[in-house]
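Everything below concerns the one structure shown next.
Only one protein chain is missing; all other protein chains are in place.
Chain lettering (A and B) follows the sequence in which the chains are written, and residue indices restart at 1 in each chain.
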Amino acid sequence: MSIIEDKLNTLGLELGPAKSSVANYLGCKRAGHLLFVAGRVSELRGEVGTDVTEEAAKTARDTVLAILSIIKKEINDLDLISGVVKIQGFIRSSPDFNNHPNVLDGASDLLVELLGDNGRHARTATGVNQLPFGATLQLDIIMQLK
Amino acid sequence: MSIIEDKLNTLGLELGPAKSSVANYLGCKRAGHLLFVAGRVSELRGEVGTDVTEEAAKTARDTVLAILSIIKKEINDLDLISGVVKIQGFIRSSPDFNNHPNVLDGASDLLVELLGDNGRHARTATGVNQLPFGATLQLDIIMQLK
Partner (left out) sequence: MSIIEDKLNTLGLELGPAKSSVANYLGCKRAGHLLFVAGRVSELRGEVGTDVTEEAAKTARDTVLAILSIIKKEINDLDLISGVVKIQGFIRSSPDFNNHPNVLDGASDLLVELLGDNGRHARTATGVNQLPFGATLQLDIIMQLK
């Protein structure tokens, strides 16, 4: 078992099954030492600022787990991840909500818990008026591989 | 003629003229083996979910052709493309439209038709409330070069 999965166990978390892409694209694609992960929407539906404000950071954390499942399926060993490079987070939110960074912290905190300093990353949080399937958020991650 | 252009001919498609950037930026920029293509808006105008739902996947396909024209102008030979890494698609859509992946399939399907397995890519589909010039969609592609 990989070091990352060991830490997940310690935290009482698990990867769960890797969901397939909803259309004609890959879960992730490697280019050199960079791994570009396809945008993954949250299981949670609804708009932050109106429907689901409290639950949003939690679903960001859960979406990271879903993304790690996909990566594991593709590269087999999560310990090949040498760092988290960048997260682009799109948050479906009402026009008067503007604390998007707080939502993304759910994702960032977990990645740092799992990978330590290598898990620290650059990040962009953006509000949008709609996402695929009415999801609350979408995470788009670039990883660095060994 | 390149293999990609050969396939385009077989499909009855053509690249058309490469449009210039609308402002002070490049059509694409190479960094190592990655080619970052500037976001290209569709010729089609209007909002998906209200004005132009049916035509949206078709204009995604056409926008890929426009992007290939730009790349050809910059690197001369499309066969230098060794893979499609990532597509970020922004789709101008109404708040109640949430089938953005279906729109982007117009782009993804063509890239796989033209490049086979190398054309398969990671992808993110995002709804937004407006795009430059009122365009229906915008595609932002990262290619890998030989």
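Criterion: a residue touches a chain if its C-beta (ideal position, glycine included) is under 8 Å from a C-beta of that chain, and two chains touch if they have at least 3 such contacts.
Predicted, not measured: the structure shown is a model, and the values here were computed from it.
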| item | value |
| --- | --- |
| Residue, one of B:S42, B:T63 or B:Q138, that touches the chain absent here | B:Q138 |
| Touch residues of chain B, complete complex, unshown partner | 21-29, 31-32, 34, 36-39, 88, 90, 128-134, 138, 140 |
| Footprint left on chain A by the chain that the document does not show | 32-34, 83-88, 93-102, 104-105, 108-109, 112, 120-129, 142, 144 |
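The criterion applied here is as follows: only the chains that are shown with their structure count from here on.
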| item | value |
| --- | --- |
| Chain A on chain B, rotation in degrees - Cα superposition, rounded to nearest 5 | 120 |
